[in-house]
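Before any comments, here is the structure.
Just one protein chain is left out here, and the rest sit where they should.
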Amino acid sequence: MSQTPPVFTTSGFFLRAIAVFAGFPVLFMLIKGVFSGRNAYLEIFSLITVTAWCLVPGQFYWFPRNRFLSLHLRGCMLSKYHIVTGTLLVLLLCSHPFLLVVPKLFEYGISPREAFFTMISTPTAGVLSGIISWLLLATLGITAWFRNVLPLKYKAWRRMHGILAFLVLIFGLHHVFVLGRHITPFITVIFTLFALAAAVMMLRRWFDLIPHAKPVRLLPPPAVRLLPPPENIDRLEKQEHRPEKEEVENEL
Amino acid sequence: MSSEIKSTRRQFLAGAIGMTALGGLSFSGTAHAEAQARENHPHIDPDALLTKEHVTDVLVIGGGMAGFFAAVKASDQGAKVILTAKGRLGASGQTPWARDIFAYYPTPEEMPLKDWIKAINTASHRTSNPKFTRQLANHSLARVNDLKKWGFFDSALYSKCFHHQLKKRKVEICERIMITHLIKERGRVIGAGGFTLDDGTIHFFSAKTVVLATGAGAFKPAGMPVCDLTSDGAMMAWRIGARITGKEWNDTTTGLLNAPAATWQRWRKDLARKPQVCGTDVEVTGELGLNYEVWKEGAILPGLPDADKEHKVKHFPRGPAVHPATGRDPAETKPNQKPKVHHAVLSPPFFAQGPPSGGAGAGLAPHNSEGLAPVDLNGQSTISGLYAAGDALGSCVTGAMELQQGASLSAAAVQGAIAGTAAARVALRRKSRFAIPPDQKITISEEILAPLKRGRGFSPRWVTQTLQGIVIPNFILYIKKERMLEAALAYVEELRDNHQPLLIARNIHELRLAHETGNMILNAEMKLRASILRRESRCTHYRVDYPRINEQDWDCWINIFQTDDGTMGLEIQPFNEGPAT
Partner (left out) sequence: MAIKKISGCIGCSECVLSCPMDVLRIGDNGKAEICWPEECQICHLCRMYCPVDAITIDPEKSIPVIISWG
C-alpha cells in the first residue's frame, strides 16, 4: 500500500460499475442459454431489458453526493451519470411492456394491442407488481425531469425521490422474481444482495451514517499511474480538503 | 410418467419403426407383454366426477369453420344454439391453418360456372358430386362477404372473430368438451354426451337437431397439424347407424425428412400470413404425391423434388383471378402468389426445405371426400335430425382429390351455413323433445369413464403408436395390394378386439387419448375394408393389383354402415345416384 491516490479515469470507473451491476447477471443469463430458439428481436429485447434492470441498483450508488464516490469523481460527474443512466433506465423499463408486444406486429396473429390488453388484464401477482412498479417508475421519472416546476423544496423532493426509488426496487424485484424469463436461484441471490446493499446505502444516508470526513480508501493504487499536470494535482487536493458546505447542509 | 414406462414405450417404438422399415416382419413381443402387465393408478377418482346437463334446440359439435357458420346461421333462424368443441372455437381442427378461401365470382373473367364444375368432375375422374360443387360456387361469395364483414381476414388467428360473432348471437359456447357419444331414440338423434378436458365433468346435451362439424380425422400423423382430429364425429355417427363414405381415399401430403413432425416449419409460409380469397383455379397436384415414385424406386432418390414442389400433372385453363370482393389488383390476389412473409428476424429459426418424408397427413382423406354420407344437399345424414357439414360431410365437392385452392375452407363455411339453417328450421318445427333416458345416461357415463376405472391394461399412446406402425407405411396406406391390406386388417382387428377394450387412462388427458385411440382403430378398419373393396385405381386410391381405372364397375362411392350384428357392412353408391336436391 502506498500513499499515492488512486486514479480512476472517469470512463474506466463507469465501465467497471456497469460490469459489476449489469455484466454479472447478463453473463449468467448468457451462460444459462438465452439464445435458444426465440427470434432475434426477442433475444435482443431480453438482453436490453435485463441490462437495464441490472443497472437499477447502481442508481443507488451513483447518487450525486455519495461521499465515497465523490472522493474519486467530482460530484457533478456523478450526478451526470445518475441522470444519464437514470433517464435511460426509466425510458427502457417503462417502454419494455410495449416493446415486448412489437413482434406481434409482424405475425398477423393477435395484434400488439390485443396482446398488451391481455397482458395488463391478467390479474396475477407478477403482473400487478409490474404495473405498480411501472407507475412508480413513471412517477419517478416525471418528478425528476420536472423537479424545477414542482412546488417542493430540494430536501423534500430528494426524500420523495429516494422513497419512490426504493419502492420501485421492491415492487420491481417482485415482478422480476416472479416473471423474469432468465431468473435462476443464483441471479435471485445476486439481485437480492444488490438491492439490500442499495437499501442500506440509502438508509445510512438518510440517517446520516455515512462518515463526513476522511473516508477510507478501499482500493489499492494501480501499479503505474499517469502523473497529472500540476494544476490538476492542485485541484484534486483542493477538492479533497475543501469543506463542502452546501453538501453538509443538504445532508438529511 | 415414470421412466420405467417410458423406456418400455421406447423399446416398443424401436420395434415399431423397425417393422415399418423391414416391411412388417416382426412385432415386438416382449414390449407387448410388458405393456399388458401395466397397472393403472388413476390420479383422479372417476366416481367423484360431476355430471352436467344442457338443453337446446340445435347442438353444433365442432368449432371449425363449419361449426361456426352452422351456429351463426342456426341462431339467425331464431333457434337456441349450443356449440361444443374439443378444443377452442377457431383454434382447433384444421380451420386454424387454412389461409386460402375460395369464392366464385360470377364475372366474365372467371371460368364459366358450368366449365368449372365440369373441369372438377373430369379431373377427379367423376368422383366429385357436381351438385355440391355447384352449391359451393353459388354460396361461396356470400360466405366470404360475411367473413369480410366480421373481420376474419384481418388476422391469422380466427378465434376472436368467431367468438365475437357467436357471443353477439348469444350462442352458448362450450369449449374443451370431447363429445364421445351421439344419442339416438326412435330413429332420431336426440343429443350427445361427452366430457370436459379440464376436470372430466360429464356433459349431456339434449337437442332437437344436431349439426356434426367435427372435421376429418387422421392417425395423429407427424407433419400436419391435424393430430386432434381422429374422425370422432364420423365414428360416433357410425355407431348410431349413419353411413360413412370415402374411406379409401388418401391425402398425400409430404413432410420434411429432417424433422418430419415440424408442422409449423413445413407450413410456415402459409401459417404466418393472413387469410385471403382466391378464385377458380383447377389444378391437379400429384394424385399419389411422391409415394408412388418412392415405392417404385425403392428409396428417396437425390433427384426427388423438395417437399414443397410436388408434381403438377395437368393444368386446366382458368381466367385471371380478379376478386371484386377484396378489391385487390389481380396480381396481388393471384392464388399461387403468396404474400411476403416476415420471417428472417421475427419468427423462430427454421431450417431450409430439405428432402421430403411420406405420410404427413396419414389417415386423412382429401377434404370433403370422406365423412357422413349425405342424403340431401342440406347435409342431412341417414339419421333423422343429424346433419353434417364441412370436412365431416362426405360431400365430394372436388371429389377424391384436392383440385381447387381454398375450396375446402369455403365448403366448410357454405355447408355449415346450410346445415345450420336446415337444422334450426327442423328444430323449430319440432314441438316435442325426447329426453335422454336415464339408463342411457348411466351407460354412456360408464363407457366414458371405463379407461379410468380399469385396473390394468394398455396405455393409449402405446396402442396408437402400434396402430401407426401398422397402417402408416407407404405399402399399406398409399400403395395398396390385397394381401398386405388383409394382413394389416388382421393386426387392426387384434387391436380392436383385444386392446381397445383394455385401454387405460390415469387422468383426463389420457381419457381423451383413450377415446381417440378407439376412434382411430375403427377408422383404420374402415379405411382398410374400403381399400380392399375398391378393386381399381383412381385418384388418390392406388392398387398395385388393379392399377387401372375401371369405369365400368367402379363409377361409384363406397359407403360403410353398421350391420345388425354390429359388424362393418359396405355398400356401393353409383355416382349418378348421388343425393338429389
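In order of appearance the chains are A and B, and numbering begins at 1 in each one.
In the analysis below, a contact is a pair of C-beta atoms (placed from the backbone, for glycine too) under 8 Å apart; a residue touches a chain by one contact, two chains touch by 3 or more.
As the structure is a prediction and not an experimental result, all values here were calculated from the model.
For the chain left out of this panel, the touching residue among A:Val26, A:Cys54, A:Val101 or A:Leu140 is A:Val101.
In the complete complex, the residue from B:Asn291, B:Ser395 or B:Asn559 that touches the missing chain is B:Asn291.
Here one chain is not drawn; of B:Leu157, B:Leu212, B:Leu485 or B:Ile504, the residue touching it is B:Leu157.
Across B:Val55, B:Leu113 or B:Ala261, the single residue that touches the chain missing here is B:Ala261. Touch with the chain omitted from the figure is made, among B:Val72, B:Ala362, B:Ile448 or B:Ile504, by B:Ala362.
Within the whole complex, the absent chain has one touching residue among A:Leu55, A:Val90, A:Ala115 or A:Ala165, and that is A:Ala115.
The omitted chain makes contact with subunit A at the following residues, 36-38, 42, 100-101, 103-104, 107, 109-110, 114-116, 118-119, 122, 124-127, 179-182. Not every partner is drawn; the one left out touches subunit B at residues 9-10, 13-14, 16-17, 20, 86-88, 91-93, 96-97, 156-157, 159, 175-176, 197, 220-223, 225-228, 255, 257, 259-265, 271, 291, 294-295, 300, 348, 350-351, 357-360, 362, 461, 465, 468-469, 472-474, 477-478, 509, 512-513.
Assume only the chains that are shown with their structure count from here on.
Each chain gets one centre point, the mean of its Cα atoms, and the points for subunit A and subunit B are 57 Å apart.
Partner subunit A is touched in their complex by these residues of subunit B: 155-157, 160, 272-274, 342, 345-349.
Interface residues of subunit A, counted against subunit B in their complex, comprise 37-41, 103, 106-111, 114.
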